[in-house]
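Let me begin by presenting the structure, written as structure tokens, before commenting on it.
The complex appears here minus one protein chain, its other protein chains still in place.
Chains: A and B, in written order; residue numbering restarts at 1 for each.
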Amino acid sequence: MRAFAERHPYWSAVILIVAAVLLWMIFALWPEWLTDLIGRKKIFLNAVFNGITLGGLYFLVASGFTLIFGLMRNVNLAHGSLYLLGGYFGYLIADWTGYWLLAFPASFILVAALGVLLQVFVFRRMEGQDLRQTLVTIGISIVMADLMLWIWGGDFYNINAPSWLNGPMQTFFVTGVKRSSGELIFLKYPMVRVVIFAASVVVGVGMWLLLNRTRIGMLIRAGVDDRDMLSATGARIQLVFVGVFAFGAGLAGMAGVVGGTFQSVAPGEDVRFLLASLVVVIVGGMGSIPGAALGALIIGLAEQIGSVYFPTYAVVLTFLIMVLVLAFRPQGLLGRG
Amino acid sequence: MNAPMNAPTGLAVGISERLSATGTANALELRRVSKLFGALAAIEEVDITVRPGERRAVLGSNGAGKTTLFNCITGDYPATAGTIRFFGEDITAFPPHERIRRGLRRTYQISLLFTGLSVIDNIYLACVGVSRKRFSFLRPRRDDALVASAESLVNVVHLDEARDTLVANLSYGQQRQLEIAMALAGAPRFILFDEPAAGLSPTERRDLVEILMGLPSHMGFIVIEHDMDVALRVAESVTMMHDGRIFKEGKPAEIENDPEVQALYLGGGDG
Partner (left out) sequence: MALVEQRVEPSERPTWFERIPASWWIVGVILLIMPTFASDFVLFQIFGWTFILGIIALSLMLLAGYGGMVSLVQMTVAGCAGYMVAIFGVSAITGISQGWPWYVSIPLALIIAVLFGTISGWLAVRTEGIYTIMITLAIASAFFYFTRQNYVIFNGFSGFNGVLPPRLFGVDWRGPIAFYYLTLFWAVVCYLVVLYLSRAPFGLALQGVRDNQRRMAALGFNVTAHRVAAYAFAALLAGMGGILLTWQSAQISPGTAGIGPAIDILVVAVIGGLRRPIGPFIGAFIYVLLKTFAIDVLVALGLGGERFQLLIGLGFLVIVLWSPDGILGLWDRWRESRGRDPLLDPRGGPMDDRTGDRRGDRRVDSR
């Protein structure tokens, strides 16, 4: 980070100023003119936190996508379908057993298993044929989407979080002052979102540790940098590929459970989350997990803030960010040059 | 050797440089050029000056940095440090196609020819690349000037019988000849030949030397070679590289007889 600050002093200053303004807006008590200008602080805080937690969800989906692409050069356009499948599985498990927490590992394992099958029986045969792999993922996504529609129909399913997670939790963010007593009013925010966000962070940190502190991680990072070199080292590259694809798919499946809890499981969500993954990795940088995190945060915030403050043009904001990144830094914010 | 030019600044000076370029400027001038790959310095602090029309050979064992040097000059890799001037113009920041358009050409160690096209089509493409016709939507007429120059180039590199043969069906030697023809397209001012004799039979080597010696006198070149025979025969001056740096420069005869060179390069064998 210091190197970045040294090389781009102006940008660093800009970022610092923006960060400072944002932090002030979040923690400080708002003066009257600010509330008159953009509305109540509570709405602002809700938008920001919804954006951050949505970013967490996007990170879960996008990180799997970028990992698969980064290592195997496979643009997995069926990623959204894996997400949706995980959502449906999660719903089934949670409904059947009554344990919400069980849905996560179950979805992960089931979708990861599908990932193993796909990698071993389909993608392995097409090593090096990037376009062909992508076309196959398109075909798979079409087939999966229709099969899921056939089995589960067009209904919206919602995965119920357990009661101990339901309801708001008290936060330490001040939204205002009680006129009568001068007491500070604190923001109440849905606990389930906070918990899930925390879990995303844990997953993200775990992935970072895995990639940067273990031998397997080193192999994977080396492979992302130069795949041919990796196979030349004699590492069991096919096993690594299967593992990575399965992990990425499992993550997507698990994210489906998250999305089913936050929002819903329904046809069309696969396309929506595939597109979100695309935009997140375009903005954040391909093949980069930190890039996926940064991109997810930016896009999540943009979407939520956009939908609250400029509802008709929320999609324009997201698109604008993507176009700006493509125009001025085509490889993505944290992507390799 | 010319005294190195001081590095002038200012737009006006640059323009006057360009105006006098054909007369007095050096064809190629590298000043303190380095290329780093991470921590590895492929070439370091390289200073080279080549006059217009001069024939230079760059020699050195494998890994000495010769091909990296070429890649920096053509812009395939941007140099990490240093400046490169081509006929007086600072091309350090230019992308490859801009350098090509100013009269620089290069052949490759591994032929990058279009295997699905015929010999004449490859050369025609090379001629088109540096002309205004490269965006043309119209097919060339029979009397097209570029077609004519492509035909004459086929002749220069002795490939007349193979004119319509697909590159995929050419012999290795013929492919190398085609490679040279591609470099000659569009009246270059200076050419970089990257191991043109690699893999050629003795007859083909003689043919190559003939072609190189037969180039117009205003066309300077640098040739990288492992084959000392070829290199020393076509070159007026020699630059030796070792471990990414310039090690020695001089006339072919001097270099051939230099004891240090013999110990390091000839005695030690090709890496």
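In this text, contacts are C-beta pairs under 8 Å (C-beta built on N, C-alpha and C of every residue); 3 or more make two chains touch, one makes a residue touch a chain.
Keep in mind the model is a prediction, meaning the values are calculated, not measured.
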Identified contact with the non-displayed chain, of B:A150, B:A197, B:I211 or B:V261: B:A150
Per the touch definition above, residue among B:A185, B:A231 or B:I246 touching the missing chain: B:A185
Selected from A:V14, A:L101 or A:I142 as touching the chain missing from the view: A:I142
Residue touching the undisplayed chain, where the options are B:P96, B:G173 or B:G250: B:P96
Touching residues (missing chain, whole complex) on chain A: 73, 75, 77, 122, 129-132, 134-136, 138-143, 145-147, 150, 271, 275, 278-279, 281-282, 286, 312-313, 315-316, 318-319, 322-323, 326-327, 330-331
Contacts of chain B with the absent chain, listed as residue ranges: 74, 76, 95-97, 100-101, 105-106, 108, 112-114, 116-118, 120-121, 124-126, 128-130, 133-140, 142, 147, 150, 163-164, 166, 168, 182, 185-186
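Here is the rule we use: only the chains that are shown with their structure count from here on.
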Chain A-chain B separation of Cα centroids, rounded to whole Å: 50
